[in-house]
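Yeah, one chain of the complex is gone here, protein chain that is, but the others are all in their spots.
Right after this comes subunit A.
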Amino acid sequence: MNSTSTHFVPPRRVGIYEPVHQFGMWGDSFKSNIGNGNMNTPTHIIIPNNQKLDNNLSEDTSHGTAGTPHMFDQEASTSRHPDKIQRRLAQNREAARKSRLRKKAYVQQLETSRLKLIQLEQELDRARQQGFYVGNGIETNSLGFSETMNPGIAAFEMEYGHWVEEQNRQICELRTVLHGHINDVELCLLVETAMKHYFELFKMKSTAAKADVFFVMSGMWKTSAERFFLWIGGFRPSDLLKVLLPHFDILTDQQILDVCNLRQSCQQAEDALTQGMEKLQHTLADCVAGGQLGEGSYIPQVNSAMDRLEALVSFVNQADHLRHETLQQMYRILTTRQAARGLLALGEYFQRLRALSSSWATRHREPT
């Protein structure tokens, strides 16, 4: 039985709607139904066949019903009750007519939904082009924030909020102790806690990248000024060194040498990753633009691009690894006190960027 017809079928009598197959465009399926030995088709029913329509109907009347009892009933009553036949035929015609009307309504509904879907897709594209973050397909509010249904990302955003709060607290504490007196052991502990806090962020990002790598890459969880300096989903390791180095008062010759080497190797590693990313962009673009553009079909291109995108997660992880190692090396080169001052400077730098973001966002508001 053609499966689409089941949509119209009321629970009780499947067979009555069989006539739908023969009318209009589906004459062929009727032929094939008969041809492939449909069990319910009794080829031995003898019914006057003046009209083709009646013939089809009558064949069907007897074959499509749910169970054999009906068939036998009709066989038995055929010769004795011609009125019954007529009545049954009329019922069939009526049922078929209603079925056709229902089908027409359903198809119209499908067409409308299809148009609506196309419209929605176009709206989404427009929103994306305008730079709104549109989440993984389901929820997005008018402000364009990433209130996605992706639980991994929602969890990350919440955790990041806590991370920033803890960061601010640590910066405050560092500032206080560096202006006062603190013994080296306690300072060392503070420095290690601060370092671990950064490493914790990289772990969080790694988990989030598995959930939605584009989200991490776009830096959507950061403030706008921070995003301006974005490099593969975070800050540039070389920027970190640029920010920190002026704040160190006395460096030994060995330290100067080490810092110099670190700057160079950091820059080289960064450049290598940048070039790798560019290659990834090129291959992805080639992938997406492959085949014929303008034909309206794109499934193979999209599928092969999906494979390439897995590499993006590796790049994000590698970039964070570079940030991790840069921090680690600075910690190794500097004394505890210097490291503390460095972490304070770095923390405050990011605080300033965040402040810049909110100042910029509110600059058009009326002063109170």
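The rule is short, and it goes like this: a contact is a pair of C-beta atoms (placed from the backbone, for glycine too) under 8 Å apart; a residue touches a chain by one contact, two chains touch by 3 or more; residues count from 1.
The rule is short, and it goes like this: contacts and distances are computed from a predicted model.
The chain not displayed here is annotated in its UniProt record as "Glutaredoxin domain-containing protein", chosen from "Erythrocyte membrane protein band 4.1 like 2", "Cleavage and polyadenylation specificity factor subunit 6", "Dynein axonemal intermediate chain 2" or "Glutaredoxin domain-containing protein". Here the missing chain is touched by one residue of A:Gln91, A:Gln275 or A:Asn303, and it is A:Gln275. Although one chain is not displayed, its contacts with subunit A can still be listed: residues 258, 261-262, 265-266, 268-269, 271-273, 275-277, 279-280, 283, 308, 311, 314-315, 318, 321-322, 325-326, 328-329, 332.
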